[in-house]
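Of the protein chains in this complex, one is absent; all others appear in place.
Letters A, B, C and D mark the chains in the order given here, with residues in each chain numbered from 1 onward.
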Amino acid sequence: MKRAVLWAGATLVALVVLACLVSVAWLPTDPNTVGTPTLAPPSADHPLGTDNLGRDLAARLLVGARSCLLVGVVAVSIGAVIGVPLGIIAGGSRGVAATVLMRGADIVYAFPALLLAILLAAARGHASTFTAMAAIGLSTIPAFMRVTRSAAVDVLAQDYVMAARGAGFGLGHIALRHVLPNVAPVVLVQSSSAFGVAILAEASLSYLGLGTPPTTPSWGRMIYEAQSFVYSDIQLAALPGICIAAAVLGFNLLGDGLRDLLDPTLREITR
Amino acid sequence: MRTLKLLGNFLICLAVASVVVFAVVNLLPGDIAGVILGPNASPESVAALRERMGLDEPLVMRYVTWMGTLLSGHVPRSALSGAPVGADIAGRFAVTGWLVFFGMGVAICLALPMGAWAALNRHRPSGWLVSGFAQFGMAIPAFMVGICLTIIFGVKLRWFPANGYVEASTSVTGWLSHLVLPSITLGAVQGAILVRYVRSAFVDVLRTDWFRTARSVGWRRWAAVWRHGLRNTALQLVTVVGLQVGSLFAGAIVVESVFAIRGIGTYLLQNVSNRDLPVVSTIVLMLVALVLVVNLLVDLSYGFIDPRLRNRRRLGR
Amino acid sequence: MLCLHSSTGALVDRALDSGATYNPYGRIMRTTAARVVAATISAVLTVVLTACGGTSAPADRQLVVGVSTSPSSLDPTTADGAAISQALLYNVYETLVKINDTGDIVPLLAKEWSVSPDGTSYTFELQPRATFASGAPVDSHAVIASLQRIIDDPAVLPILKKKMEPVSSMTAVDADTVQVQLNQPSNSWLFDIAERAGIIMDPNSHANAASQPQGSGPFRLDNWTQGDEIKLVRNSSYWGTGTKLAGITFRKYADPNAMNAAMLSGELDIISNVAAPEALSQFSDKRFTVLEGTSTGEIILAYNHASPALSNLQVRQAINYAIDRKALRDSVWAGKGELIGSMVAPTDPWYQDLSGEYPYDPAKARELLAASGITDLNLRLRIPTLPYAPGAASYITSQLAEVGITATVDQLEFPATWVQTVMVERNYDMTIISHTESRDIANFANPGYYWNYNNTAVQESIAAANVAPTTAERDQLMAQAAKLISDDAAADFLWLLPNLVVTTSDVTGVGANAVSLSFDMTAAAAPPK
Amino acid sequence: MTLLEARGLDKTYRRSGNPVRAIRCIDLSVASGDRLGIVGESGSGKSTLVRMLAGLLEPSFGQVLYRGNPINGANREQLRELRRGVQMVFQDPRSSLNPRMRIGDIIAEPLFSPVQPRSIRAHAVERVAELMDLVELDDVAPNVYPHELSGGQRQRVAIARALAPAPEVLIADEAVSALDVSVRAHVLNLITDLVATQNLTLVFVSHDLTVVRHLCDRMVVMRDGVIVEQGRTEAIHANPTDDYTARLLASVPRLPGH
Partner (left out) sequence: MMLKVDQLTVRFGRRTTPAISGIGFHIDQGERLGLIGESGSGKSVTSLAVMGLLGDTARISGSIRWKGEELVGRSDAHYSRLRGAAMGMVFQEPMTALDPTMRCGRQVAEVVRLHAGADRGQARAKVLEILATVGLADPERIADSYPDELSGGQRQRVLIAMAMVNSPQLLIADEPTTALDVTVQAKVLEELDRMLANTGAGLLFISHDLAVVARMCERIAVMYRGSIVETGRLDQVLGNPQHPYTAGLIATADITSAEPGSRLPVIQDFWRQS
């Protein structure tokens, strides 16, 4: 069963990445060209039909994958690059340093990601993908810090760390050689679920009109614009919705699959 | 002693949060003068209005005045209409509060049984089905769920009003019926996330030695979960629920805009677009404070649930 | 909703013990769980049943009107924003004269008025029995006090002060007659005081007009939750023929689709203006009536004449030719709303159809562009976050790209950032905005306006029109100004925002056109339910 | 010559709020060539004592001396000496090796420590092969990961890592307690050989008196942070002076007929 989850997640993610790569290399037509026929049913040159401005739906979905991955990658890397080292430091230090770091994390955690994104998006005066990414990235830092800190605390309690100290190594070497490699699986799992969260957050932001700018296609934006056609042309909202769900589901399943794969304690015989 | 330390932490966090909130909010470009004078504003009239409203004072001064009003117990006036907004904010917090309360209720009533079932049957297909369903629930954005529910139940079947909000004081049934769809939307999404935590909390308990002892003295599986599993998972669940309050309020912002509920979320969005900075920073600080209070309550409740901490205090050790 | 109390240890103990009848093999589990499940089901059932029922004795209707923007203050003279006048003008605040549904000026508080031959002196005969909601009489002193406030009070909006500039003196001839002396004839003054500039406020309510408006209209303010709802109720002591409604509630829906959904599920009685016209098909069944009228909101592609490229006529004309305005309106606004050629609405007396001036001709556009000698033109199209803007922007960018003009689009949050960036700082090349003010062609004569447009010919003909002795001469001069604006491609006039009102089929007396800023409900009626 | 010495050592832990005094004013000295056993039940403080001797734990009071000069955090040079001369082996084979490092790198790691002279890094590979041979791991490739080895093999890797910097003193903290009986004999034999061939001074900590009796010539019995008895192993086994030691010896289960 564990393998099935991993494979399901991996295939969905691969699909999204493939869509992203394909969109860079080839597109049925330019996603932004308007024209007639509008709201056309699927046809030869418009495999999935067109939206209310006559723009090709398939092209927009492919390009939408690009912004979705972009937001995910940038947001998760912000979260990981800042969150993990801070987590390790918090895990390793006692007393004031640890509490200050963790209190900081609590405060950022108290800012719901969406609230942060709204303020930042408004702060930059106009909806831009960068603000969405920065806001979502900032909000994933506490989660990374918490996860890394608890893993680091476990690792630092192991005897091989004591042995390394006994051999004369300083905290720097121990953090790099012993803590980081053993914390990596936990971080990997956290990254994949954070990816899912980032995609959802970006979709919600564009839905509120704060995410990616209108001219660059984004799935959340497409749903917002297609909302008033829900009675006549349901596919305009349904297709991007399915894409978002597939991408998020993919990353979550990948996260679960990785956790089972990398978590040795799962072999149990009783109960 | 432990409570004092927790309280201290809480206050420090709040103070730092207030500075952060004020700084971020004041980053907002464009200002209230432009909003008041509207499309026919001319540079001179905007400058004059800014000067009259004291918007040109240094940031620190404005922070001090803002905190001053807050600490002295009343809510700063809206810069736009000058009217006191204390009642408005309180009213809207109540609306969103009820939405979050019912949302969390739906989430817990969904997640607890599903999570426990998924944990107990994790090696059987029925267990995979439940966790698969939860995975799928997590993947759907809240506004999609909202739109679908509005169309199906609000517009087509007309079982419940599609959106809007009625005060409990005017009609309780109206109030409840307006909250059904939004709280299910909020609850479904948060519930799906909660299922994973409940499942892993129960799986942890199922793997403990004391659960095995309970089984070895004759308790059936579900009885052992009920007798010994529940309280021990409560600890983890209270933490998760506490952490989720923050994301619930964020979710509420989206649900409120889909269901046109005049909660704190839409009010905040509206004030941000009006650049009514004192009101925005007050609301944001309140939201942050609320999350910190919930975290404090969660920490305090540990002592309540887990006698290990409780008795330590009793024996004074 | 009974939820599991998992947070307090003691409570859990008691719950477990009380349910524990200790018969072996976990039967206690079943009795407690059964009780929990039963409680939950009964709770859900009560909610579902009550939602559908609920009938009460037939009473006068409190009609609920869906609007898309909400006012930040209730004083139309000190805060701009169409939402204030939409709710209060004519419903709560009345003026001496009023603009009716077809755009003509009709008597209201002034039962009749006369103008001196040289057009500089106006004498108004007031309605004798007219009183404010507070009971105070609407006499000449009250009228003069309100009009004088517009001139004297520094807080009043500059645009309204400009409309009252022609006034040199106002005298109360007697309790029911007011004589106003202008320093020069003005054909637009009477039209101006029929709107915000001419509202007659209860004299002792000037101080807190921002939150408690006191007028003489058929309705008075009952309750205002800022940013959400304005609830008006019948003014029982109204001097004229009062309304048959119990009151009107203007409820704001930020999201147009939420407003449509509310209408469909019976939450709303009237939608003031459908912001998502493509969804009109939802209201095709017999429960609803759709009123398609015109408004005075001209949606324009505004040019910043200070930016180098756009100061060149050929470039502006090239852009006008490059955009297929009919196809743009059809796809962005579902074909609703009239095509226009200048800053004039059909309800304006000097209207001429100029929509054919710049037919869609990309070849000519490329030709003009080449002639202008400007190559690889890159313009910033900075649009507000309003329903029509993103769709139009995407359409226009794509069509401009066809003729070799690249337009980069970014969205400025309306109103705060858009007003600051475009209106005040003039930091833009093009923007898309609808000007809802009626008869706002005069802005093209004001070089200080955000377009930085300075055409002496236009300025002269509009000034002349204003002082023209007969309306016929005025109309001819105004039409000439409109033609000049169109020839000079001062802006690209995309289409006229339609006024799409949806009401439930049993509501009558709601005007189709939006000629003034007011959503006039004075004549609205609906059978008690 | 006394290599390691504890003078008036005292250690108090703060375990969640309330202080616990693990070591109460202990004096102990370990001479070169000694095979000293430290015996005591759980909570007697034996592990805390040896961690302080190895310079891994700061004492609350008192001093640890290595080759006569006191060790404290500030004195960097002294600490480097101790780190070169004294190495430790731990109890649980599952947690004493970094699961994400190959055993070759694990054994070689101490050679790259800042306290070691740079010159020994050059021929680290040969040193690892030599050490693996020494601990009878020659049938195992250096690029395998710890989870591919048995408990006994993992403990031998830990011993090889301890011997890599050629220490004078080897401290073994319950080194065989987590191993199966059959594997324990192999490791004990290995330790006996290594002490002889590498002329190591051994400090062996255990709760199992029979193992200490086999390996160590001198022995110390600890209870609640205090040394209740110390002396030659045979003498203590013959007639214990302290009644706690007597009860300890009596409680060891014996096979019938042996």
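Following the convention adopted for this analysis, contacts are C-beta pairs under 8 Å (C-beta built on N, C-alpha and C of every residue); 3 or more make two chains touch, one makes a residue touch a chain.
Since this is a predicted model, take the numbers as computed values, not measurements.
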Which of D:R7, D:R21 or D:H214 touches the chain that is not shown?
D:H214
Missing-chain contact, candidates B:H178, B:H228 or B:R262, resolves to B:H228
Per the touch rule stated above, chain D touches the missing chain via residues 41-42, 151, 180-182, 184-186, 188-189, 192, 207-211, 213-215, 217, 233-234, 247-248, 250-258
Considering the entire assembly, which residues of chain B contact the chain that has been omitted?
121, 123-124, 208-210, 212-221, 227-228, 231-232, 305-308, 311
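Here, only the chains that are shown with their structure count from here on.
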How big is the gap, in whole Å, between where the Cα atoms of chain A centre and where those of chain D centre?
48
Among the residues of chain B, pick out those that touch two or more other chains and give their numbers.
28-30, 151, 257, 269, 273
Give me the residue numbers in chain D that touch at least two other chains, ranges are fine.
none
In the complex, go through chain C and note every residue touching chain A.
255-257, 260, 276, 278-279, 281-282, 327, 330-332, 334, 385, 390-391, 393-395, 397-399, 409-413, 417, 421
Seen from chain C, its contact residues with chain B in the complex are 1, 3-4, 6-10, 12, 16, 24-26, 28-29, 32, 40, 47-48, 50-52, 54, 70, 72-74, 78-81, 157-159, 210-211, 225-229, 251, 253-255, 258-259, 261-262, 264-267, 413-421, 423-425, 433, 435, 448
Chain A touches which residues of chain D in the complex?
51, 54-56, 80, 83-84, 86-88, 90-92, 95-101, 106, 109-110, 113-116, 147, 158, 161-162, 165
